[in-house]
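Below you'll find the structure I mean.
As you look at this complex, bear in mind that one protein chain is not there, while each of the others sits in place.
Now for subunit A:
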Amino acid sequence: MDLEDDTTILTTLKSFNSFISRPEHPQRLSEHSAGSGILQSQYKRSMELLEAAERVHSKNRYLQLDQEKKQMELSHKRARFELERAASDSARDLEHEVDRNQELLGQIKKLEERAEEVNKKLTEQKEANDALQKNLEGLNKTLEERDDKLGTANQTIRSLKDEIRELRQKIQNQDSKMSAQTLENQELQEKIDLQQRKYQEVSQLCQSLQAAQSSCSDHIIKIKELERRLVFQEQDFAIVKTVKSEVARVPDLEKELKRLRDDNAYLRLNTFLKENCSLLKEEVEGLRKKLERMEKTKEELINMELEKELHAWENLGQSTGLNIRKPEDLSREVIQIQQREIALKEQNYTLNSRVRSVERSQSELRAELTQQHSKTLEEQKKREAQDALVRRLQKRVLLLTKERDGMRAILESYDSELAPTEYSPQLSKRLREAEDILLKTQSHNAEMEAQLTKAQEETGTLKLQLQTVSEPALLNSVCACIFFLRQKIEDLERERQRLEEQNNILEMRLERHNLQGDYDPVKTRVLHLKMNPTAIAKQERQQEVEALRQEVTRLRDLVRSLQSGGAVGHSQDDTHNPSFSLSLAPSKEVLDLRKQMESSELRNQRLKEVFQRKIQEFRTVCYVLTGYQIDITTENQYRLTSVYAEHMDDSLLFKKGSNGSMQLMETEFSKTLGEMVALHLHHQKSIPAFLSAVTLDLFSRQTTV
């Protein structure tokens, strides 16, 4: 409505403006022609326009007032609305407040009731308190009584404790004594043990001694026997010796006999001396008697030997322990022994034969055993085959029963489904097909079973063949196969072991690497925070290092500048960087030192100049006064040149000796002064006189010349 009013206002204004502008235009055109009538009409028009304008204005104002009124009404309505709302809100608040008030009142009542209750409880508590206090007082009294009792008890306890202490001390003393006793006991026991051990050792020693003694006595007895035997043997030996010697004498005697016989025969043949015959006969008789005696001795010897042998035999008999007196006994013994040997040998042979027969029987039995084993194995296999067959048959039976049941079920289902008289040809066809399939499967089954049995029989026969040594060719091939397979197995086992070892080594290495922190880049990843302390520490360290380097360079420059500044002088210090403020302090000392040095140098120089001047003065004075110029040419050599010298080279050389005396050296000039040398130096031994003589001489030469 306002907008429409506005638009109406605007439109009216526009029309008014247009109305005003239009008459102006024509007014301008008709300005010249218009007179007073025009003025009147203009005045009228202006009055009309004014009125229209006033009307328009009044309309506007009216419209505005309308608007304002409407607005005021709206605002009034809004205010009323808001007031109503506020009123309602305040009413609600009031209600709320009233409710709360009531609630609070109720709460207050409750609290008052509770306060009353609490008060009641308080009074009750107070009464209880009073009662308790009374109780307490009673208890305190009892406590005091008990304390008194406790005091007395404590006193008794103290006295008892003292007694206990004394008793304990006594016990301790006793214990210590006991322990001492036990220690002594132990020591004594140890001693006893030692003594026992010693006793045992001693007894052992005694026993050993006794044994040794017994053995000794045995040995002594043996020794005595041996000695006796030795004595016998020696006696025998002596006898044998004598006999031997006598026996040794026998061949000699025989030889003598022979010789004598020959002599006899020779004597008989050659000489006819009968006188000697009787002598010879007597000799012969004597020799015969000797011979007889010799033969007797021989017989005795033989007898003795025989007796010795007999003795030996007897000894043998004694030594062998048998009842032997004569060689017949020995032979009997020998025969007996031989018989025994024969008997034993017969026994041996019989035993050997028995053993062999037993072994044969054993081998036969073993063969029988193996045969029986093979038979049993065969029987077992047959039984297993039979069992397998039985099982198969049972399975077949089961299958067949199942098939039959299935068929029966199918048939029954068919019967149940269809009417009992309806047996369509389809069903029968299906039945027949099923039966055919069944038959086929059964035949297939039978064939498979037959094949299976064949294969099993073949394996069984193969095994049997393996066990029995029937066909060596098959066996060999089988053996070769087995051998080959065994070798393969061994190779594989070896490789497996090797691979296992490698595996173990690698696993150990892996574990070690894992321990060291190695990781598999495919599976794992190593992470750490970017801002970790090590990185931070490294950065700080680098910064430190850089700072240190900078400081080092700065200090080097300073040092260099100081060194260069010291040579030039302290005036340049001002031109240096003010950052060298640190070096100002030491440079003061340096400056002082420099000043000192300079002053000392100056002094030195001045002194030198002064000395030189003085020396020069002195030399010139000497030259003038003495007439000689003294130069030092080399160490201890002085060259004198006279004022009045004719030539420049005329000079005298003096050398200072080790003892301090001056000696003249030979020069060209000195050769010309030979007389003066001889006079002044050799005779007068005065150098000044010589020198003055030389000057006088030269002077005289000069003046004359």
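Some points to look at:
Here, a residue touches a chain if its C-beta (ideal position, glycine included) is under 8 Å from a C-beta of that chain, and two chains touch if they have at least 3 such contacts; residues count from 1.
Keep this in mind: contacts and distances are computed from a predicted model.
Of the names listed as "T-complex-associated-testis-expressed 3", "Mitotic spindle assembly checkpoint protein MAD2A", "LRC58 protein" or "AP-4 complex subunit epsilon", the one that matches the UniProt record for the absent chain is "Mitotic spindle assembly checkpoint protein MAD2A". Of A:425, A:533, A:660 or A:674, it is A:533 that touches the chain left out of the display. In the full complex, subunit A touches the omitted chain through residues 514-519, 521-538, 541.
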